[in-house]
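Here the complex is missing one protein chain, while the rest keep their positions.
And now, chain A:
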Amino acid sequence: MSAQLAAYSTSTGEAFQFWVLGTIAVIGALCTVFMKKAVHSALCLAGTMIILAVFYLANGAYFLGIVQIVVYTGAIMMLFLFVVMLVGVTAADSLKETIKGQRWLALLCGLGFAVLLFAGIGNASLSEFNGLAQANANGNVEGLAALLFTKYVFAFEITGALLITAAVGAMVLTHRERTERAKTQRELAEERVRKGTHLPPLPAPGVYARHNAVDIAGLLPDGTPSELTVSKTLRERGQVRDVSTEAINDLKALEQRAEERLQRTNSGEAAK
């Protein structure tokens, strides 16, 4: 009876796991698409991938479940995060549509595609299933290895060639040959003296006793921020935070507080 039942249904525990984790996976996928910042998208995607790994384990694909965690969440998502850091975390998407109505059309296409897929799956006669008990009898990894090194050995070897090509390709794409010799420190100093525009080292960022963050321009005596103090990379990305008005207001408030306090202590002393 139970064997017959197993032919078209899974255990209640697995059903519960499917509905709970499946919901979270879909939410994670939606967040991947709709989060504004790339870092948040990457983290949501990592969560979805871990849940998919649990589903692989539940489906009897023990090897793939572990590989999913190690390769996808461990390696690929970390690679994504590295590139996000490299390209600029705060480089948010422009929300302006270049093609009018493209977003709604895309959503409509997605909806139509979903209906198509669901109808296809619904029409297929997939009412019963054979579990993996027989295929996994000698262990999942052994079963996979037996197939991989006999039936699929040619594809497996081509995969090796593909990986080598990818590694070489990535190196070729990101490596840049230096066309000229790097200038030494002495040459740089001499060049600076010859130009005569700015001899001493550049001033440091931050406002004394208030902010020491590198993205905050130092203030000149008259309270205007000096662009020179912030590093060139941040200036180019437009990530300089301007605190001059804030700083002046803070200073005013501080002076006022000090005034009040002084007066109070003065009056306190007078009362004595």
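The rule is simple: contacts are C-beta pairs under 8 Å (C-beta built on N, C-alpha and C of every residue); 3 or more make two chains touch, one makes a residue touch a chain; residues count from 1.
Going forward, contacts and distances are computed from a predicted model.
Peer 1: For the complex's missing chain, which UniProt name, "ABC transport system permease protein", "NADH-quinone oxidoreductase subunit K", "Cytochrome b" or "ABC transporter ATP-binding protein"?
Peer 2: "NADH-quinone oxidoreductase subunit K"
Peer 1: Could you tell me which of A:V20, A:L79 or A:A258 touches the chain that is not displayed?
Peer 2: Residue touching the chain left out of view: A:L79.
Peer 1: In the whole complex, not just what's shown, which of A:V20, A:C109, A:L188 or A:L228 touches the removed chain?
Peer 2: That would be A:C109, which touches the missing chain.
Peer 1: Check each of A:V87, A:A182 or A:L199 against the chain that is not shown and name the one that touches it.
Peer 2: From the options A:V87, A:A182 or A:L199, the contact with the absent chain belongs to A:V87.
Peer 1: Since one chain has been left out of the picture, which residues of chain A touch it in the full complex?
Peer 2: 8-10, 14-15, 18, 22, 25-26, 29-30, 32-33, 38, 41-42, 45, 48-49, 52, 55-56, 59-61, 63-64, 67-68, 71-72, 75-76, 79-80, 83-84, 86-88, 91, 93-94, 98, 102-103, 106-107, 109-110, 113-114, 117-118, 121, 126-127, 129-132, 134-136, 140, 143-144, 147-148, 151-152, 155, 159, 162-163, 165-167, 169-170, 173-174, 236
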